[in-house]
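Structure first, commentary second.
Note that this complex is displayed minus one protein chain, with the remaining chains in position.
And then chain A:
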Amino acid sequence: MPSHPAALKTATFTTSTFPTTMVATALPLTSQPLPFPTLYGRAGFSGFPSPAQDYEPRTLDLNERLIKHPNHTFYLTAAGDSMEGWGIFEGDLLVVDRSIPPRLGHILVAMFEEEVLIKRYALYQGTPHLCSAHPHYPPLPLEETNCQLWGVVRAVVHEYLP
């Protein structure tokens, strides 16, 4: 991980309302979309050096976990209720990777008859279909229809708080 000069700078505020010394770490100001600010172990210690100093500080980064190909990944939002059975609710954020070859069982974003749909790619009565998780919406057969793959859904982000 690159060390940002800005991240090293710490500012100390002491005010009467805060009994302890507050240490604020400046955010690394870069145009890079990745990672979250690294918290350096030594910040704030004035006496003994931090025992964590020798271990490379590297906090967990959600981007790294959810996005394998940042250049080919796009974010979409979901509309509709028919994929709730597979954990996709209206308004959820979809992390869609366009570089993954689709396999049976994947959840896909596809253009089906001029509409952009989220469906599960699965076999139904022995032939590939786009399936939903709702009894009201029957599986859509892929054969002899105008269907084009847009991308494969790698992850869904469901936020509980605004």
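Observations on the model:
What we mean here is this: a contact is a pair of C-beta atoms (placed from the backbone, for glycine too) under 8 Å apart; a residue touches a chain by one contact, two chains touch by 3 or more; residues count from 1.
Following the convention adopted for this analysis, contacts and distances are computed from a predicted model.
Only one chain is not pictured, and the protein name UniProt records for it, out of "Y-family DNA polymerase", "ATP synthase gamma chain", "ABC transporter permease" or "Formylmethanofuran dehydrogenase subunit B", is "Y-family DNA polymerase". The residue touching the chain not shown here, chosen from A:Lys68, A:Arg98 or A:Arg154, is A:Arg98. From the options A:Gly80, A:Pro128 or A:Pro141, the residue with contact to the unseen chain in the full assembly is A:Gly80. Residues of chain A in touch with the missing chain: 6, 29-31, 69, 71-72, 74-83, 88, 90, 93-94, 98-99, 109, 111-119, 132, 134, 137, 148, 150.
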